[in-house]
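The structure under discussion is supplied below as structure tokens; questions concerning it will follow.
And then subunit A:
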Amino acid sequence: MNVRAIFALVCLLIFSPGSVGAQGFAGLGSETEGFALPEPNPEFIFPADHGAHPDFRIEWWYVTANLEGPDGEPYGIQWTLFRTAVRPDEAESWSSPQVWFAHAAATTRTGHYVTERYARGGIGQAGVTAAPFSAWIDEWEMSGESVASVRLTAGSSQFAYDLSLEAQGPIVFQGEGGYSVKSDEGQASYYYSQPHYSVAGTLTLPEEGEIAVTGSAWLDREWSSQPLSERQTGWDWFSLHFDSGEKMMGYLMRQTDALPYAVSTWIDREGVATLLPVGALSAEPVEHTSVAGRKVPTTWRLQLPERELDIEVAALNPFAWNDTTFAYWEGPVFADGSHAGRGYLEMTGYE
Partner candidate 1 sequence: MNRVAFAALLSYWRCHPVQLAALVVGLALATALWSGVQAINSEARASYAAAARAIGGDDRPTLFPIQGQSIPVETYVSLRRAGWLVSPVIEGRLEVGGERFRLIGVDLVTAPPPALDADALETDVDASDTLGTPGRLFAPRDLAGRLTQSDLPPVVVAPELPAGIVLADVGVVTRLLDREASLDRLIVLPDQPLGRPPLEEIAPELEQRAPGSQEEVARLTDSFHLNLTAFGFLSFAVGLFIVHGAIGLAFEERRSTFRTLRALGLPLKRLVSLLAVELFAFAILSGGLGMLLGSIIAAALLPDVAATLEGLYGATVDESLSLRPAWWAAGLAIAVVGTSLAGAGAMWKVANLPALAAAQPRAWARASERTLWLQAGAALALIAFSGALAIAGSGLVAGFTLLGSLLLACALLLPLWLSVCLHLGRQMASGPISEWFWADTLQQLPGLRLAMMALLLALATNIGVGTMVQSFRLTFTGWLDQRLAAELYVEAEDAQQAEDLVAWLQPRSEAVLPIWSSELRLFGAPARVYGVVDHQTYRENWPLLAFLPGVWDRVEAGEGVLINEQLSRRENLSPGDPIRIDLWETRVAGIYSDYGNPSGQVIVGINELTRFDNLDRRDFGIRTEAPAELERALREDFGLASDQIVDQDALKRMSQEIFERTFSVTAALSVLTLGIAAVAMLTSLLTLANLRLPQLAPVWALGLTRKRLGLLELARSLLLAVLTFAAAVPVGLLLAWVLLTVVNVEAFGWQLPMYVFPSDWLTLGALSLISVALAGLWPAIRIATRPAADLIKVFAHER
Partner candidate 2 sequence: MLLKIKDLWKSFDTGSEQIGVLKGVNLTLPSATTLALTGESGSGKTTLLHLVAALDDPDRGQILLDGKKITDSDDADRARFRREIVGIVFQQFNLIPSLDAGANIAFQARLAGQYDPERVEWLADRLDLTAHLEKYPEQLSGGQQQRVAIGRALAGQPRLVLADEPTGNLDEETSTRVLDLMLELVAETDSALLMVTHSRHLASRLARRIHLSQGRLSETGNAQAAE
């Protein structure tokens, strides 16, 4: 029994129930009753909601950044802190039911470095405070006076980064005012983003050494208690910054018995977000890459007729495989076509 693997799987449940199968998790599923569930029409209270919600089973602080060096060379980094609860409460010291884990990655054209951390709640090894804002695990941190201005650090024995993130626009609520539906059976989460960060700092890589980088970052905040529908096998998630100043978030929940459940949000230059109807976004794989023994689509054609969008999205490094306890593809992408830009792609559930 590897406790870490199983806690990771609790999380994966939300990403991709199909990859786990029903075995062993019926028990966990029934415990959902004790946890709070997302309700429609949420009212967020900031900065408190930037902090942890221990009465929900799963929660994350998810940062991706597209960066470039002084020579214009593109890079990408990922910083994710997950919180998962054995029981819906908090307790002192070792008896805390909260378990934390985190992923950090850095991607270049040819390299992809990833590492993970685990921590238990109750002793201060990991946690999130809302004001002043700080999300941490071990020495990794995302901290600042507020979420709008944070220092982001993480690293492994191979790479490290130390970045300043300054929000250039407002927080954007995903779904219906922050209530994000994941399937037509009603599974949902609370979900908001801060897609407007400008970034400056340093990235340290094993071959390149220390590089001064600038770029843009995107924070996703999401929490829920519900596993995904058993019919859903994984997801493909896009976050894109277009050169025009517009942004788009879109995901496809792949389903065994139907077309993917496609959700998308359009964010205009002023930062105003519009939820588009389910199915408005279409995404077709164009090219696949064999990575870690799986076939993963690393070039996509995305179409969103409502916004006259027809682009090809291609990975900076098709081998951006996060070989963590639960493995998935996560890496920077470039968009070309009707709208040019860059962003991040995350793909789970490819076996």
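As a selection rule, all candidates are chains of the complex that A comes from, given by their letters.
Note that in this section contacts are C-beta pairs under 8 Å (C-beta built on N, C-alpha and C of every residue); 3 or more make two chains touch, one makes a residue touch a chain; residues count from 1.
Every value quoted in this text rests on a predicted model; they were computed, and no experiment measured them.
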item	value
Identity of the candidate that touches subunit A (this complex; choices 1 or 2)	1
Subunit A residues touching candidate 1 - in the complex, by the definition given at the top	1-7, 24, 27-28, 86-87, 91, 93-97, 99, 115, 118-120, 123-125, 136, 138-139, 155-160, 204
